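The next block holds one structure in the form of structure tokens; read it before the comments.
Of the protein chains in this complex, one is absent; all others appear in place.
Chain lettering (A and B) follows the sequence in which the chains are written, and residue indices restart at 1 in each chain.
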Amino acid sequence: MAQVTLRKVVKMYDEVQAVRGIDLDITDKEFIVLVGPSGCGKSTTLRMIAGLEEISGGDIAIGGDVVNDVPPKDRDIAMVFQNYALYPHMNVYENMSFGLKLKRTPKDEIERRVRQAAQILDITELLDRKPKQLSGGQRQRVAMGRAIVRDPKVFLFDEPLSNLDAKLRVQMRTEIKKVHQKVRTTTVYVTHDQVEAMTLADRVVVMNAGLIEQVGSPNDLYHSPITKFVAGFIGSPAMNFIPCHLEQAAGALRVRLSDTLSFPVPADRTSRYTAHVGKANLVLGLRPEHITETRPHVEPNQHDFENPIDVVEPMGMETLVYFTIAGSEVCGRVNPNAGATAEKPMKLRADLSNMHLIDDGTGKVL
Amino acid sequence: MANATIASPTATTISGRRYGSVSRDRRWALRWSYFFLVLFAIFFLTPPVYMFITSLKTSAEISAESNPWWVYSPTLANYIELLTQNTYLTFFRNSAIVAVLTVIITMAISVIAAFALARMKFWGSATLATGVFLTYLVPETLLFIPLFKMFAWFNETFDIQLMNHWWTLIILYPTLTVPFCTWIMIGYFASIPKELDEAALIDGATWIQTLTKIFIPVALPGIIAATIFCFTVAWAQFLYPLAFTTSTTELVLPVGIVTTLIKGDVFNWGQIMTGALLGAAPPLIIYAFLMDYYIAGLTAGATKG
Partner (left out) sequence: MADIAARGPVAIAGGRSSLHKLMQRKSTIAFLMALPLILLILTLVAYPAGYAVYLAMLNKGMTKFVGFGNFDFLFGRETFWMVVYQSCLFAITAVIFKAIIGFVVAHFVHNIPSKGQRKWRGMLLVPWVIPPAMSTLAWLWLFDPSYSAFNWILAGFGIDRIPWTGETGWARFSVILVNVWIGAPFFMIMYLAALKSVPEQLYEAASIDGATWWQRIWYVTLPMMRNIIAITALFSLIVTFANFDIVRVLTKGDPLNTTHVFATWAFRVGIESGDIPLGASVSLFMVPILAVAATFILRDITKRGSEV
């Protein structure tokens, strides 16, 4: 019974609302990632769950008990900080056992739990070292060890990987996932890195400006974002947004991007989109991987067009091409052998079966 | 053109010569630096060295016409005489007790207050932090007269004589040390990442435990620096003991040497220099062993905060 529930949670700093009313149900053993740009309120939300920030309104419950007025130590949570917050004057063993010692846990029980956690994280041989003598990845493990030792109801991670270099980050990401699979503790994880969010989470919570934009599995968010913000935030390179309008021509619905370029809307979307014909502020959202070089075989809803290329970025397994449609920059992913050349026209193919139509006024995906 | 010159062998020699002149400049700069450093070192070290020279001389040699910068017949008589003399040992004992107690009281007050000001915040805590800093800028020369009068009033009112006791200085010295120590401890505590006390909070530590188990060990270099500062100030203070103590048994070193070893016009310079050198020894020894902390404390006042 370690579900976490947030009901209309609000945080005010003076007159500014940092968190503007959040509802979230986190089920037992779930790995939830809060993701969003800096200042979106994700860290504040985590800190309110931890009890490090007072909540200005609403309720937070852990394991079914409302913990609004419970101090952090009694909430039965453990937290891993961005800078690890290891006590610099204590060795690894003391760092991990400090909380248990304060709770007057028997010595042999402490010993057993520290050894066990050290084994899970493979840091047994580091127990006598001081934090200063550890590498970034090792500190990260110790910080997690400190959390595991307490055997809490909930793990809270506050951007735990952002102080590591790129390679180590990928490695530790896998590590965190492994640990979660072993201990199965409910986890709330905050990051600004959408790749981290996608790879780790059972469910991702995308936040923006103090509100939840969307909650869903990584695939849900990627394939069916419900707002422009989520569509643009998840995925790298980001989704292309091209201003467009819908027109009804000879019974078929077409999305027009410029005077010379328009595509037919896929048949299964026609009924959904018909109401928006002629509306202003419409934007076509299309991920870069849905703009490719032309191929011999044509699937339904794929349409070829030609456009001069501005910039070519070879990535190895693929090549990114950037070009301009009616003033907006568009990115496509083409085969390295497709012969993309800067400042030369290129034949491209758009796959509209994965298109999104967005109302730029409300920011909602239609 | 650029390609041509790089390819030609003359260019290589030109760049080689240039490089040589840069390193020659460096060498000359280095020589001049050492030359002037030696000059300044002579300027800065002459008085203590001369104290030492004089301390090894007999009175006869001091008043002789011989070279004052040389000791012809070195003797430890001055040291032996002072260290077997009760008055000097009393000064030393008074100084030591006053300095140590001042350190203890100051550190107790300032570490606890700095923690409250840096981390816990309460109504008016920001103003108080500024006030602490301003207090540090108030010199003792502004306060000794009103304090003198206050102590006299205290005697008249409560019949407790604060004047002319060495322990009076323990009441006075913290006014000089507490503001500065609090100020630099606020700086040291503020530099400890906020996450560290949050981690402690989640681990279940109380505020007091956070202070004693986390902050004091982590800020230990700062505490050592503040302690050294505090000790040196208490050891060197001259005005308060001069104003508030007069009996030979109640004097501390600096005043003791100045007032008792200088008897009228008869200056026994051998003993005065020996006494002053021994009096300077404790801070010098601390400095020799803990130089980095000493310097950290020195620069902290202006660079932290």
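We adopt the following convention: contacts are C-beta pairs under 8 Å (C-beta built on N, C-alpha and C of every residue); 3 or more make two chains touch, one makes a residue touch a chain.
Being a predicted model, the structure only gives us computed values, none of them experimental.
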| item | value |
| --- | --- |
| Contact footprint on chain B, counting only the chain that is left out | 29-30, 33-34, 36-37, 40-41, 43-48, 50-51, 54, 62-63, 67-69, 108-110, 112-113, 115-117, 120-123, 125, 128, 130-135, 137-150, 171-172, 174-175, 178-179, 182, 207, 232, 235-236, 238-239, 242-243, 253-255, 257-258, 267, 269, 272-273, 276-277, 279-280, 283-284, 287-288, 291, 294-295, 298-299, 301-303, 305 |
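Assume only the chains that are shown with their structure count from here on.
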| item | value |
| --- | --- |
| Inter-centroid spacing, chain B versus chain A (mean Cα positions, whole Å) | 55 |
| Chain A to chain B touching residues, read off their complex | 50-52, 71-73, 77-79, 81-85, 87-89, 98-99, 102-103, 146, 150 |
| Touch list for chain B against partner chain A, complex | 193, 195-196, 198-205, 209, 213-214, 217-218, 220 |
